[in-house]
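Have a look at this one.
One protein chain omitted, others in place.
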Amino acid sequence: MGFDQAALDQLSKELREPQWLTALRRTAWARHAKLPWPHPSDDIWRRTDVTLLDPSKGFAPTQPSLLQSVKVSDAQLTQYMQPLGDERLIVRANGAWLTQDRPRDLAVEDLARASTGDGRLLRQAIEADGLSDAEQKLTTLNTAFHHDDVAVQVPAGYTGAQTVRMVRLFSIAGQQAIFPLTIITVGAGSRLTLIDEYVSLPADGGAQPHLINARIELVLEPGAQLHYVRLQRWGSHAREFLLQRATLAEGSTLTMANINLGAALSKAHIVTKLTGPNASTKLSGFVFGHHAQHIDQHTLQDHQAPNTTSDLAFRAALQDQSRMIYTGLIRIAKSAKQTNAYQANHNLLLSEGARAETIPMLEILADDVQCKHGASIGPIDEEQTFYLMSRGMPRAAAQRLIVMGFIEPVMQQIPFAPLQEQLRLEIEGELHA
Amino acid sequence: MSTSKPQVNVNEDYEKLYGFHVAERSVFKSEPGLDETKVKQISGMKGEPPWMLQQRLRGYQHFMRKPMPVWANTELLNSIKFDNIYYYLKPTQKQSESWEDVPPEIKETFDRLGIPEAERKFLAGVSAQYESESVYHSMHEDLQKQGVIFLDMDSALKEQPEMVQRYFGTVIPPADNKFAALNTSVWSGGSFIYVPKGVKVAMPLQAYFRINAKNMGQFERTLIIADEGAEVTYIEGCTAPTYSSDSLHSAVVELIALPHAKIRYVTIQNWSKNVYNLVTKRAVAYEAATVEWLDGNLGSKLTMKYPGVYLMGRGARGEVLSVAFAGDGQHQDAGAKMIHAAPDTSSVITSKSISKGSGRTTYRGLVKVYPGATNAKSTVRCDALMLNPESRSDTYPTMEIDEKRVSIGHEATVSKVGDEQLFYAMSRGLTEAEAMNMIVNGFIEPFVKELPLEYAVELNRLVQLEMEGAVG
Partner (left out) sequence: MTKESSLLHVDNLHVTVDDKPILNGLTLTVEAGTVHAIMGPNGSGKSTLSFVIMGHPKYTVTQGRILYKGEDLLALAPEERAQRGIFLAFQYPTAIPGVTIANFLRAALRGVRGKDVPVKEFRETVKTHLKALGIPESFMNRYVNDGFSGGEKKRLEILQMAVLGPSLAVLDETDSGLDIDALKTVAAGISALRNPQRGMLLITHYQRLLNYIKPDVVHVLVGGRIAKTGGPDLALELESKGYQGFKPATEPGDPAELGGRGSPIAAGGGTVRK
């Protein structure tokens, strides 16, 4: 089965979703057919071969029925069913909830189910415009074929202190494509810490690529506060396109960390729209590049309202033959007076074969602003290494410590210490230095 | 920003100082628009060797074939009316070596621009181009004795045919980009400089480019070769009358710095606001050579210019230091390219831009490090000052690094003149206007202090300040 209208209709029938969702799918599919694929003359798309993300090039959609028939082994499961600390753990594998005690005070549900009630916010989140044609070419695929979706709806005034950690397991066979959609709406004045973890488990153990076209929408209503961590642990043959977008209403605050560990190829667009006055966001990212990974991240800090603040710091540590491409844009609209925007991108090259490209961009249409960006690419600093060696550490240990120090500012943005510790151990264990 | 605040003004007296025009003068003027016949006609009139005609025709083909860039100010680019442009205008029968022999209205123009005076005071050689041709040219005798060659490009093609053929188009090939292709097909005038081994030219050589006619296209072509251990500073200035219809200036400048040579290329671009300034400038620096581009952009409607240095030899050094000012209706899309292709190479890019009114400044840059260019170092610093709510500033730097042992850094800021800075200066007794003036001058100081004194004074005079609505 390929990607066509019939596949789409079959999918929406199986999901028994409300009519408006199906209508959105059809519109998106029609739009997809009209749009051209992103052209390499565009700086944001130049360095990644988008045909690798085209599902019609040899990939098959994974039907919900097929998805659930794929077995996840017990060993695989136990690894993910253990809480790391005192968090509220929610595990979902191939479209089925594995943990019983889904929080009742937060609506964590399949999108199809969540949509049956007042789907206003969810619908708005999916329909939201403001994407470039190039982005839409890929996101329309998700809108047309999404399933295994999750909607988290945080009611207004919610202030649960406990960290929610949601682990999503996807068992995917070679040449299969999946289209997960996650929508998180955070009601007015509420507060939530959410760790959103994505894992793909190769179902056939083969070396065939699988395709993931993912979309995450975060909607913060006035005064909402969200701590959000997206942890990407796709398998080593995964190819990912991700649109991750946050829309911030007046006075809302988003603290976000994107941790990128897996995938063979990842093209991620991380968009933050500050649409209400006094909205503020702190964005961190870490890419651990290894093997022949190709990681292409684009960030947009889109200031549309006055008195908004954004502070972005993305870091990458690259070893083996990995390649990192970062393009980041701060856009300040004419109306966004008294805006502060910062953007930093730092790349540490750990191996001879590692490569990095960085394009930090500014488009400033207002004058009363403070805007800064900085970028760097280089190996581990020799003076730092010498200082540590002079204290008795062998070169390799000294360099490992420096790399861990380099990562630390991002770790500090993860509001859950046990996960910080797990990541530190995991990354340090993988370092060759 | 409230309207009572002091305003920085650039080119306030442009009309009086530079925007004038005199009666058009020509001994030959081609019909507007461009076709292959005109390209052949230009080459034929100049009595060029066949290889140059071939080069021009190749340039013409590429110009016709290449699409407009899609990445800059496409709106302005697509409004260029190529068919209205006069591609070749020969103002005089021949070039003079004495100002007395220059036709009076042309001499008067250059007198008003202060060129003969500057020549007497501190220049080692001057070339003055009017429309398509160099009308005046001179160089100090002692430089001639040392073997320095400073000619207009057309004369160089006749007098130094081998050297021109050897280097012409090697740094910027005809197919490099649409406007380099256009220049290749219709080039006329520009400078050719060769500085022999070990010769250090102490005083600057200058070229001044003046457009006088309406709808004029000026396409000068410059080639500078500094042989091993040689040093030279070249300064170019340019102005034009203000017309309601557009003119086009599209130059190609190629610099070749052989081992241990040093070239400093200074530009004070002050075209009137109806000139499209679409220029390709690039240098090659071999072992331990240094190339510095000092690039000041004050005038023009749209400037697109990204001086580059290809660092091809060990220890080569490149620097671009630029200031851009965009007033109402202007877009300065400028930047730099540094290509590190050898070990121990270093580059520094410093860009300062000021946007006023509806002016827009864009920094666009590339730092590329090829594998094997170990210990390459590059620092980029871009600062933009926004003077009004309608102003716009963009920054598009690219860093592509294919080598581990490097040190690459980039920093940029965009802000208005800080209230704290103003307050601090005013708390020391300065008026708001003085404080503003001081801060803006301080902002461009890194550029100004590198200029020869006379140009620094000139630039500071251009960037003036006045209290809006102030009495007297």
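Letters are used for the chains, namely A and B, taken in the order the chains are written, and counting of residues starts over at 1 for each.
The definition used in the following text is that contacts are C-beta pairs under 8 Å (C-beta built on N, C-alpha and C of every residue); 3 or more make two chains touch, one makes a residue touch a chain.
Note that the structure is a prediction, hence the values are computed from the model and not measured.
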If I'm reading the header right, one chain is hidden. Which shown chains does it touch across the whole complex? A
Looking at A:A128, A:A156, A:A397 or A:A417, which makes contact with the chain not pictured? A:A397
Chain A, residues in touch with the chain not shown (by the definition above): 381-384, 386-395, 397-398, 401-402, 404-409
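The rule is short, and it goes like this: only the chains that are shown with their structure count from here on.
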What part of chain B is in contact with chain A in the complex they form? 1, 70-71, 384, 386-402, 404-416
Which positions of chain A touch chain B when the two form their complex? 41, 43, 334, 337, 347, 349-352, 354-379
